[in-house]
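Here the complex is missing a single protein chain, while all its other protein chains stay put.
Then we have chain A:
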């Protein structure tokens, strides 16, 4: 990772009276409930730092109230941070002037919201074109551009509908199209699919995956649903009470939960669907056969199972040419059985 697309450093948000007086004092170390009781302030986000690489899908996950929405709003200063910095493509958002900030919002980042936030008095096409309109793009041009995006998200034929004539899933497609219309480098999602039915949610997740593949945008994706996080995320940040608990790739999070909070989260996850061989391989025992088939270390356990059962010999786990370790049928069974018992 050369330069990060987004870099967050020591970000705080404290709601309430005299919120700026808390940071740096011993009060800042208090738990959320204690601080609330003592000063009436609520910690929204507590000393959060992370980087997001260009083209990465970065998922932020946590229970409701853990500060996810606050965090994502701090990134474009929809909520003003109490302290800390946010840097987007080398531009420090937290130091930007009003008009600079507007420029950034117009051209570089767009956001998709849980409750859509569409304008009920505008047709789909004009909702999608809204970002272009506030930039001052002419009507004809912005409608043409918006039309393309409407097609891209699969809403062809609904251009002239009004939002309340669409289902929830379709409304969120409009939200997605609106975010894409300005051709931003980065997309922010705040639990965009939480309000949708499970089947539609799955469609929309696939849609996001498809768009990511086609457009390659950097994404910060907020969710409280672990399976969504695992499905979409290149990396996952887990939050509790405003603070970071763990950052890691999906398999890291599942294999090495940082604490009981995370462990609780991941306990229901079918591990064999997430873990890669990295997490189950071991050193070859003395005298063990090394003639089994070779599989890359990034192979998901479930996909290695068939090979392991078919083979007489343990599977060799390799990274390129280098041998990292081995797994046999028993190692794999241990993962699968463990998850059935839990």
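Going forward, a residue touches a chain if its C-beta (ideal position, glycine included) is under 8 Å from a C-beta of that chain, and two chains touch if they have at least 3 such contacts; residues count from 1.
Here is the rule we go by: contacts and distances are computed from a predicted model.
Missing from the rendering is one chain, named in UniProt as "ABC transporter permease subunit" (options: "Sarcosine oxidase subunit delta family protein", "Nitrate reductase-like protein NarX", "ABC transporter permease subunit" or "2-oxoisovalerate dehydrogenase subunit alpha"). From the set A:11, A:61 or A:104, the residue in touch with the chain omitted from the display is A:104, counting the whole complex. When the full complex is taken into account, the listed residue touching the unshown chain is A:160, out of A:38, A:139 or A:160.
Which of A:120, A:286 or A:320 touches the hidden chain is settled by the complete complex: it is A:120. Contact residues of chain A toward the unshown chain are 73, 76, 78, 101-107, 109-111, 113-121, 123, 130-131, 133-135, 160, 162, 175, 178, 182, 188.
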